[in-house]
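My structure is below; once you've seen it, I'll send some questions.
A protein chain is absent from this complex, but the other protein chains hold their places.
Letters A and B name the chains as they come in the text, with residue numbers starting at 1 for each one.
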Amino acid sequence: MRTADERVWAGVLWASVFLGLAAVWMALQYAPGEPHMGLAQRILYVHVPAAVAALLAFATVFLASIAYLRAGRPCWDHLAAAAAELGIVFSAVVLVTGPIWARPIWGAFWRWEPRLTSMLLLFATYVAYLMIRRYGSHPSQMRRTAAVFGIVAFANIPLVYYSVRLWAAGQQLHPQRVDLCQQMRVALGVATAAFVLLFFLLLHLDVRLRLFDDALAELEDDSSLNQTTKVEPGDGI
Amino acid sequence: MESSSCQYLDYLVAAGAGAWLVLAGFVWILGRRQHRLARRVEKLCGSSTPTQTEPPKPGEGARWR
Partner (left out) sequence: MTGWWSTVMAILARDVLSEWRTRERLGPMAFLVLLTLLVFSFAFGGEGGAGTHTGPGVLWSSFVLASLFGFAWSFVEERENGCLEALLLAPIDRGALYVAKMLGNLLFLVGVQVLALPVFAVLFNVEPGWHLLLLVPVCALGAAPLSAVGTLFAALASDQRARELVLPLLLLPLMMPVLITAVAATRAVLGAGEVRDCAHLLAMLAVFWLVFAAVSLMLIDVVFDR
């Protein structure tokens, strides 16, 4: 690891800590309250940025999959896998905060509302992506299958959104266009920036661990002392 | 302040805690991977003595990926 590289990521870490704290303050103090939804409205500042981060993650899977199919370098495959994991994590945040927010406002945890339902479908799709990586056979074949899936799954996102919106037309509970005042917009922007930075940070850590795992496996294979564990297919993700 | 300003505080806290748990859970998974990698490094570098015949414990040394 070169020092300059490490310094950049250390900078990112500090920036995200700072932004995170700023976002928390802004969400709780700076942003004005909303009369109808009370304090629950402030869940917005976690729910929406997490959704943005999740979509960013899925876009990363898409681009990394294309890059992998073109160049064949394993680092792109690692990027796709890591981004998929992060997409799952952030959509889990959306799916956890959404129903909690919905409970007092709409009266029920789950109402098959278009955006949340779409997010649930995407969550399922990318969990399937990780499962394919795990249960596919030969690694290079599995990677290619996963890359193709990563591309088609992303193309599927608008299809999911429009079809679910159509299907749940009677359930228009999610505010389509919300009027946020200036302060709320700023707070939301800061929170989104914090989440995006967090995404890049975690992505970097994840990819780095995978690359290290690769390098270590090579060393282990080379090492004549280490006669031990064979690589089990399906070991980990 | 109106009474509605503290309304649903418990939901806000629950949402924040939930989000935090999910994110922290993932960071924990990353940490666990790093730990396993470190153990493999130890084995690789530390086992310079050819007499190490102790078989690896199940799961240990196995690639997480």
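The rule is short, and it goes like this: contacts are C-beta pairs under 8 Å (C-beta built on N, C-alpha and C of every residue); 3 or more make two chains touch, one makes a residue touch a chain.
Owing to the predicted nature of the structure, the values given are computational and were not obtained by experimental measurement.
A.B. asks: What are the shown chains in contact with the chain that isn't displayed?
C.D. replies: A
A.B. asks: Of A:Ala102, A:Ala153, A:Ala194 or A:Leu209, which one is in contact with the hidden chain?
C.D. replies: The missing chain is touched by A:Ala153.
A.B. asks: Which residue numbers on chain A touch the omitted chain?
C.D. replies: So the residues of chain A touching the unseen chain are 69, 121, 124-125, 128, 131-132, 135-138, 141-142, 144-145, 147-149, 151-153, 155-156, 159-160, 162-164, 166-167, 233.
In this section, only the chains that are shown with their structure count from here on.
A.B. asks: Measuring centre to centre with CA averages, how many angstrom lie between chain A and chain B?
C.D. replies: Roughly 17 Å separates the two chain centres.
A.B. asks: Hey, which residues of chain B end up touching chain A in the complex?
C.D. replies: 2, 4-9, 11-12, 14-16, 18-19, 22-23, 26-27, 30, 33-34, 37, 40-41, 43-44, 47-48, 50, 52, 55-56, 61-65
A.B. asks: Can you list the chain A residues touching chain B in their complex?
C.D. replies: 33, 35-40, 42-43, 46-47, 50, 85-86, 89, 92-93, 96-97, 100-101, 103-104, 198, 202, 205-206, 209-210, 212-213, 216-217, 219-220, 223, 225-226, 228-229, 231-232, 235-237
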